[in-house]
Every structure is written in C-alpha cells, then in structure tokens.
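Omission of a single protein chain aside, the complex is shown with its protein chains in their original locations.
In order of appearance the chains are A and B, and numbering begins at 1 in each one.
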Amino acid sequence: MKNITTLSALELGKLIKNKEVTVVEAVKAQLEVIRKRDASYHCYLTVMEQEALARAKEVQKQIDAGELDFSPLAGVPMAVKDNMCTKGTNTTCASKILYNFTPPYDATVIEKLNKAGAVIIGKTNMDEFAMGSTTETSHFGETKNPWNTAHVPGGSSGGSASAVAAEEAFYALGSDTGGSIRQPASYCGVTGIKPTYGTVSRYGLIAYASSLDQIGPIGRNISDCAAVLEVISGYDPKDSTSIDKDSYSYTEALVDDVKGMRIGIPKDYLGAGLDAEIRKSILNAAEVFRSKGAIVEEFDLTAVNYAVPAYYVIACAEASSNLSRFDGVKYGYRTENYEGLQQVYKNSRSEGFGAEVKRRMMIGAFVLSSGYYDAFYNKALKVRAIINEGFQKAFEKYDIILGPTAPQTAPGLGESLADPLKMYLSDIYTVSVNLAGLPAVSLPCGLDQKGLPIGLQLIGKHFGEKDIIRAAYSFEQAGSYIRPTLIVSEEGGIA
Amino acid sequence: MKVTEETVQYVAALAKLTVSEEEKAKVATDLGTILDYIATMEELDTNGVEPMSHVFPIKNVFREDVVVNKNDRDNLLQNAPMKKDGCFVVPKTVE
Partner (left out) sequence: MKAYETVLGLEVHVELATKTKIFCSCTTQFGGEQNTHCCPVCTGMPGTLPVLNKQVVEYAIAAGLALDCTITQKCRFDRKNYFYPDLPKAYQISQLYFPICRDGGIEIETESGKKTVGIHEIHMEEDAGKLVHDPWGDCTLVDYNRCGVPLIEIVSEPDMRSAEEVIAYLEKLKLILQYLGVSDCKMQEGSLRADINLSVREVGATELGTRTEMKNMNSFKAIARAIEGERKRQIELIEYGKKVIQETRRWDDNKDNSFAMRSKEDAQDYRYFPEPDLPPIEISDEWLEEVKKKQPELRDEKMLRYEKEFDIPAYDAAIITGVKQLAALFEETVALCGKPKEVSNWLMVETMRLLKEQEMEAENISFTPMQLAKLIKLIDEGKINRTVAKEVFEQVFKENVEPEEYVEKHGLGMVNDDGLLRSTIERILSENPQSIADYKSGKTKAMGFLVGQTMKEMKGKADPGKINQMLNELLRTF
C-alpha cells in the first residue's frame, strides 16, 4: 500500500470514509513514522500512543455506525500545539513551570475536533509560552527543520509546522500571536492560517497575549487548512471575545478563480531588510496572480515601522499579567527551597521560567508601571488604532494584501537568541496582522538557494478568510513552485 | 533608554522574579535596548487617537444568572503541588 502518511488530510479522510483504510491502520502508520523520524526532528513533547489507538477504535465504531458521515476529517491523525488544554494529557507550554500540568478540561477546539472524529496523536513542541520565533526557547529542547536539520523550524508553533512537513501528522493546530503559525509554516514549507480574531474560541488556549492570540490550522495545503478551520471555528459562549458569524463554510472558497481580484503589495514590505531571493519569489508570485487575471499593484501601508514596537508592548504587557497565575500554588512547578510565601512565588517563577519569558514579563511590568503607562502602553494602543485604520483604508481599495511572511528563510540553530531585538524585528510582516485582528495565510512559494522554503503571506480584511483561501487555492493550482513533499532525513527516509 | 539595576530590581519584584547580581547588568542592558527600540513609537503622531484595547467594537457580552457548575474539587486540586483538607496550601500568611 502506498505510504498513506504522505497523503493530505482530506485525501486520507476520503480513504477512511470509503473503508479503504481503517482508522487504526492510519494511526499505526502515523505512529510508525513518528517512531522513525521524531528522534531527528523532535516535533513532539508527548506522543499519545495509547490514547490514540484507543480513540482510533472508538472513531472507527462511530464511522461504521454512520455517525461521522458529515466530517471529511474523521479518523485523520493530527497534532496539537502544547499550549492547548487536553484533558488528562500533559499540557506544558514547553515550560518547566507546567512540566506536569494535566488540565481538568478540554479546550473548546479540542471538543470540536473530537466531535468531528479527529484523532490526536500528540502534543507538539513550541517556544516557551509561545514567546519566540524559533522554538529554541522551549524548556524541553529545540525542534529541527525537516528541510535542513541545522536550521530552526520557526516559532512559536515550530513543533506543529515541523510535524506536518515531516509527515509526522496530517495536520496540526498552532497558535498565532505575532506570526507564530505563519512564520513556522513559511520556514517549513507548509500552509498555515491565522483566522480573524474572534473566529476560533480561545477557551482552553493557555494565554500569551489575550487581544492578539488566535488558534489556527497548519497543513500541507490550503484545502486541508480550510477544512480544519471549518471544524474549529464558531461562536463559543465561554469566550467573551468570540464572534458569532452566520457562516463558517470556508471550503466553499476552494475555487480556482482570482479574475478581477484586487491585490495590494505594501511598498514598505519590499524594502531593505528583505532577503533578495524572497523579494524575487514574492514578485514572481505577484506575476502568477496577474497571469490569472488579478489586478496587482504596490501601495503605501501606514505605520508599518511602528507595528513591531507596538506589538511587543501590548504582547508583553498582557503576557506579564496572564503569566502571573503561575506561582507554584495551584498547579505546576513549585520550588523546593523556600522560606515563606514570597519565596514560593519568586523561586518557583525564577526557577520555572526561561530567560525569554522572564525578559518579556519584565518588559510587560515596566510598560504598565505607573509613570510609564501613558508613554508606552497607552501609546501602543493608539499606534494600534492607527495601524488598524491603515488596513481599513487599504481594504477599501484591495480585496487582499500580498507580501512575504518573513524577511529571511529559516535561520540556523543557535543564531537568533543572542540578539533578542533582531529576533523581534523579523516579525515585521506578521505582527501588524495580529494588531488589527485580520486573517492571514502563509503558503509556500519557492525555495531559496540553500533549499529552504519561502513563504507567501496573503492578508484579508476582517472575516475575509474566503478571499485569502480562494487566492491561496488558485496560487496552488498554478503549480509554479515546488510542492514540499521531499523530505530527507538521516534515518527516516521515505518508506 | 538607560535602565538602571534599580529599575531591574523593581520590575523583577513586580513580576515576582529574582535576578541575580551577575545577571542584573546584562538584563539592564537588554531591557534598555528593547525599550529604546520601543520608544521609537514616539515618532508617530497619535494626537486625538483613541487607544484601541479591543479589536472589534463588540460590547455587552453577557451570561444569564443560572447556576450550572457543580462540585469539581478533585479535578481542580489534582495539580496542586501541596494540598490539605480540600484546600491549596501555602506557607503561613501573616495578616
């Protein structure tokens, strides 16, 4: 039998529905690939072998009884970033301070996936508490990029992106606060969607920055991603920032047609700081769209340069507050050496958190402290308003905005952490999207000379997922780039 | 922006973190560089702009006053590093 783990999620879903493959077979095949390859890539923090096999049997029963006919992804093994609560299974946020945390409840997205017959095969590695762009701040070790194991997979959803690229999962969930789905998708040559803020419930997502976080799918193509997004979106009364929309039928947008679509490319996105090969690749992509009848032009996007500082102020401020609950009292790591309450707090937190997390918490405390609130936090909220307005204006003229996902391809392991500021600056194309709450896709559009993937970012207006999905689908159909199916690893190879 | 070791001490205390003497200098430099960068926001004129704390103009998200939850103590305590008599335990707090 063909190696099913190279199939897309929807392709496997069909085989399962047609009874050509059983769920148990699919899960076993997936576990086998993980066994062979994960030692090389370290995508997973927890592989849920027992649970997945038990669940596979359950799901098969439901399929046989016709209960999952509505779900195209029933029985397909998938992975979940380790910052989403899975009841009864370790959820660590790749941090020592949650090393043994077993959530007493499931995140809403997990409940939805379970209802659709998904099989969770494991929890993936990430930057600690989603703070980072390379998955190197994980307390449990780095994840490698399957395209070149000397390079990072990106972050903070590095484990998820890497797992999808390495065929260790058919699709995965990631979370995106400043680019954490899109950038690793871009570095790993796979596709990822950050939905409009409020589309997917955050209940059960261990918060980094509440007004910026969104959960989204990472998959091998846009069709898979759209199908997953349909399952996980929806109004949730448990999340007060969740929006109630009439329609979540994103797969309807999987249509190869961009005739007359107005596409804008921000001039500032193509300026200095962008790797030349990437610029070339993006401009080629623009040509592809033009050849398909879209109208593509460059324009001025306001305040691009201020998005990164505003983002870091808001994200660090919210994070410093969200992470205060990790205090060694109710769950997680508690220090062994303490005398008195204050030391329980200080020692548990100092010993339990990594350097990047601590740095961001201190920045957060600073920008909110009395005397600095106006100059920093309040100012950032105003900058945010201006950036949002800039996008609103742009979307009066354009249906979608096109640009690179990252200014470079995946850096080498160990290159980034020494200069945190430089690392923050590489988020330039992604953070403004979170500040404005817009939807965006990153999909592969080529390889650089080192053979590392380049990502194309398509940004839509609020609730404009269908436009960017349609554009991404059309681009995929043009087939003028290398599909990321070639995975070379030392041991695994391709069965 | 010059961040002094005193400032580092202050923000660390707010965040309940200890920064060792050796680390203080480096942290001060790091924070200073980052804050300098953040301060570039000053260049953008935000006069008359309302701060945007919520991305969408949604408002009035409410819930009805109906009891739904039941006793879930075992679940809630299962991760406690220390527990006793159905409670979480901390060192003696002095009033």
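Just so we're on the same page, contacts are C-beta pairs under 8 Å (C-beta built on N, C-alpha and C of every residue); 3 or more make two chains touch, one makes a residue touch a chain.
Being a predicted model, the structure only gives us computed values, none of them experimental.
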The chain left out of view makes contact with A, B
Selected from A:3, A:247, A:342 or A:392 as touching the chain missing from the view: A:342
For a quick check of understanding: of A:18, A:337, A:370 or A:449, which residue touches the chain that isn't displayed? A:370
May I ask which residue of A:187, A:203 or A:395 touches the chain that does not appear here? A:203
Option from B:22, B:45 or B:64 whose C-beta touches the chain left out: B:64
On chain A, where is the contact patch with the chain that was removed from view? 84-85, 91, 93, 98, 101, 103-105, 107, 202-207, 209-211, 237-241, 317-318, 320-321, 324-327, 329-331, 341-342, 345, 365, 368-370, 373, 377
Where chain B meets the left-out chain, the residues are 10, 13-14, 16, 53-54, 58-69, 71-73, 76-77, 84-95
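What we mean here is this: only the chains that are shown with their structure count from here on.
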Chain B residues touching chain A in their complex are 7-8, 10-12, 14-18, 27, 30-31, 33-35, 37-44, 46, 49-56, 58, 61, 63, 72, 75-76, 78-82, 88, 90-93
If we count contacts the way the header does, which residues on chain A are in touch with chain B in the complex? 100-102, 104-105, 197-198, 211, 237, 240-241, 243, 303, 305-306, 308-310, 312-313, 320, 324, 327-334, 338-342, 344-347, 349-350, 353, 358-359, 361-367, 369, 375-376, 378-386, 388, 420-421, 424, 436-437, 462
